[in-house]
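Quick notes on the structure that follows.
A single protein chain has been omitted from the complex, and every remaining protein chain is retained in its original position.
Residue numbering begins at 1 within each chain, and the chains themselves are lettered A and B in the order written.
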Amino acid sequence: MTQDLILSVRNLHVGFNTAKGAIEAVRGVSFDLGRERLGIVGESGSGKSQTGRAILGLTAANGHIRADRLQFHDTDLRNLSPRDWRKVRGARISMIMQDPKYSLNPVMTVGDQIIEAYREHFKVNNREAKRRAIEMLESVKIRDPELVFKSYPHEVSGGMGQRVMIAMMLIPEPELIIADEPTSALDVTVQLQVMAILDDLVRERGMALIFISHDLHLVSSFCDRVLVMYQGRVVEEIAASNLDQAQHPYTRGLLNCLPKMDGNHADLPVLARDAAWETQDLT
Amino acid sequence: MTQTTSRLFKPGLRPWLTSDTPQSRFQARCGRAWMGWLKLAENRLAMVGLGIVLSLVLVTLLAPVLAPYDPLAADLTKRIQSPNAQHWFGTDQLGRDILSRVIYGAQYTLMVVALVVITAAPVGLLVGTIAGFFGGWVDSVLMRITDIFLAFPKLILALAFVAALGPGLENAILAIALTAWPPYARIARAETLTVRKSDYIYAARLQGVSNTGLILGHITPMCLSSLVVRVTLDMAGMILIAAGLGFLGLGAQPPMPEWGAMVSEGRQFLLEQWWVSTVPGIAIFIVSLGFNLLGDGLRDVLDPRGGD
Partner (left out) sequence: MFSVLRSNRDGRKRARLFSGTGGSFIRLVFSLIITLFGLLLVTFLIGRVLPIDPVLAAVGDRAPQAVYDRVREEMGLNLPLWQQFYIYVSNILQGDFGRSVLTSRPVLDDIKRVFPATLELATVATIIGVALGIPMGVFAAVHKGKWPDHLVRIFGLVGYSMPIFWLGLMGLMIFYMKLGWVAGPGRLDAFYVDFIEPTTGLMLIDTLIEGDMDLFWNAVSHIILPASILAYFSLAYIARMTRSFMLEQLGQEYILTARVKGISETRIIWRHALGNVMVPLVTVIALSYANLLEGSVLTEIIFSWPGLGQYITNSLLKADMNAVLGGTIVVGAVFIGVNLLSDVLYRLLDPRARR
């Protein structure tokens, strides 16, 4: 895995200055990523989304990032100029966001938004871009790509919108995709469908994936490796296949929250919390 | 700013105001007002506005003391003097002291604002709360009437009223009041719609409070803060319309030292004797800027939805 290192993060901190004082959302996260699928799991406020955004340099204006190392291939992501960031975003690292209802521009057609993503990084004419966009819509299993191409975001369903999102973010062929809760705004029935499409494309094109979710079960079935975050720290790192051997009480707690089919209908356990987890480091 | 103001109070008053557990409704209200004041006091521009407005009131009250000359005393031997040691802002075409006229003119401006507000705001409040509270056809009829008045451009409607009523300051005030109430009705209605279904209204109704009691005692107070913001912001507009009417010769009549009329009188001497028109114009500008700055600051404090 390490022979093909893509992203290396050491001691990442993300903080915010708010009206109520300074908040540390991410407090010393470290991990390495090869050409693999990494899951980051945690409850809301655990810092998992902010970790993803920090990798893209999209921390909000009142926030600040600090890290000992934030290396993407040979690029140091810590002090990129806006111009250099634009060569990384979209083209090399991209992100799929949570809810297509809000993350697509409501007054631009789906096609225009996909073409825009492509032509930002490839010098091609409009016709060629359109051909690629239609192709891409087909590859996310949209049945009538010509129609969807001309549609506005409010005219497509949530599941379709998220497939459009995937098409738009994958069209410039980035090496790393960050999927931030890509299915949590969708109906349960289309969640797996959309995840399967994303998974197929990521495998086919040999991309690396960081899958951010609160759903440990979903993450473990689509990822090779899982980071469990709590209060801005990584409390456990474990191979997805070994999840049932997790050591950390927080991870065990998350696992025990999953309802089981085998008929033991005791009360769902409440997550145990321990202030010590917030300070101890993963060793 | 906050330190100087807090020194005005006795040491025991501050904890009383900032208490988390007020002992009475009165204390809670004072506490809220105090917090609002602190927030307003942070806004330097709003404080400038407040200073201008307070100065306007002071100048109005103290006009006889402040003005060096009689504003109406014509002296043709001294006509159209440029600003000098005796007449700081010069004299006009009849030899009257412009500074004194501007000082006395403050009272007309204040009078316009005060009279329009005490007539238009209650009317708008009443129409809006009744429309919002009862809903249905009452709402439709009242709001349609409001829309009709809103569809008229304000100045033209005021002009038409003044034309029918005859020129004069009182008629100008009446005309402005007649055109000023519709936005207040809209605001009051919107606020009423948000509260009329609340539990506390049901609770009051169950205790046997009448419709009149509900509107006056329980709904009107909820509309006041947005209304105050809006009225303060509108005051500048009222001043400008009144001055505009005065300028057209339809408001205050000569020899009243009303600012708009004074600008108009100075028009003919514009090129050589610029100060005759300029000084009252600046007075109008400063006072309406004061109301705008204050209103802008008040909005940030009282109407958090309006601020970004």
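We take it that contacts are C-beta pairs under 8 Å (C-beta built on N, C-alpha and C of every residue); 3 or more make two chains touch, one makes a residue touch a chain.
Everything quoted here is computed from the prediction, not taken from an experiment.
Student: Please pick, from B:Thr60, B:Gln81 or B:Thr179, the residue that touches the omitted chain in the full complex.
Tutor: B:Thr179
Student: In the full complex, which of B:Leu66, B:Leu94, B:Ala114 or B:Leu157 touches the chain missing from this view?
Tutor: Counting the whole complex, the residue in contact with the absent chain is B:Leu157.
Student: Check each of A:Gly21, A:Pro82 or A:Gly206 against the chain that is not shown and name the one that touches it.
Tutor: If we include the chain that is not displayed, A:Pro82 is the one touching it.
Student: Against the chain that's been left off, what residues of chain B make contact? List them.
Tutor: 45, 140, 143-157, 159-166, 179, 183, 186, 189, 233-234, 236-237, 240-241, 243-244, 247-250, 260, 263-264, 267, 270-271, 274, 277-278, 281, 284-285, 288-289, 291-293, 296, 299, 303, 305-306, 308
Student: Tell me, which residues in chain A touch the chain that this view leaves out?
Tutor: Chain A touches the chain not shown through residues 56, 58, 82, 85-91, 94-95, 97-99, 102-108, 116-117, 120-121, 152, 154-155, 165, 168-169, 172.
Here is the rule we go by: only the chains that are shown with their structure count from here on.
Student: Distance from the CA centroid of chain A to that of chain B, rounded to the nearest Å?
Tutor: It comes to 54 Å between the two C-alpha centres.
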